[in-house]
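Every protein chain but one is kept in place in this view of the complex.
Up next is chain A:
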């Protein structure tokens, strides 16, 4: 059973403005019976002011499709066409107190019916770019068409990238198998093979000059300092010896119980900035000459 809000149920059980309108002068029809939902939106528009005097609907569809249609007619009555076009599908969903992710397309259909009706009134032709696939990510309501298009347009090759571009897979992560299948399919189209391993880091070890390397190390240290200073501590770069980076923890940071955690975080940032595995080691002494060889 869907977890419909009370408003959705109310608009489904007692739909507003339902039924045909004999003197409508703007009619929008969207959906199809094969998809399981279809909507005819009828408006009576005052020609001079383009004000919507009355609105009604006929809908073939589920509870939330009927509720979305009912909500839409209530929201746009009294508005001008231009004002009405500002109503987004999210506005319809919000008006209804939210919709389950699987049902967001019902609000999209309402919004599209409105665009279609306005086009009909203005004598334009409304072309929808609407294509919908199977719902993959339930946390963020992202469907397969959206994911495939994004993979194609951006040459993506990992689940992580798909999440960064579309949010899909960024929640409970149960849909990662589905995302991998889409990746495999689209990558096969461009002659590549999907591999579940993360993409190799862009910077290869040894590629940096010594100067660039030191600069990046300093940048990471500088980035970390404000937070530490706020906690009455500080950090200073002491020396770099191959893959070992020596730092000195100062003030409250010195001997702090969280020192290991702080250094762990900094070490992780170093690894990312340099594209190689390095170790961040705290030292008490400041003079580099006293360091172990």
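Methods note: a contact is a pair of C-beta atoms (placed from the backbone, for glycine too) under 8 Å apart; a residue touches a chain by one contact, two chains touch by 3 or more; residues count from 1.
To be clear about the criterion, contacts and distances are computed from a predicted model.
Per the UniProt record, the absent chain's protein name among "ABC transporter permease", "Acyl-CoA dehydrogenase", "YwgA family protein" or "Cysteine desulfurase" is "Cysteine desulfurase". Looking at A:25, A:58, A:164 or A:269, the residue that reaches the missing chain in the full complex is A:58.
Within the whole complex, the absent chain has one touching residue among A:102, A:189 or A:236, and that is A:102.
Listed residues A:24, A:38 or A:118: the one in touch with the omitted chain is A:38. The chain not shown here is touched by just one of A:29, A:74 or A:160, and that residue is A:29. Residue positions on chain A in contact with the hidden chain: 1-2, 9, 12-13, 15, 18-19, 28-40, 58-66, 100, 102-103, 112, 116, 126, 128, 130, 132, 134-135, in rising order.
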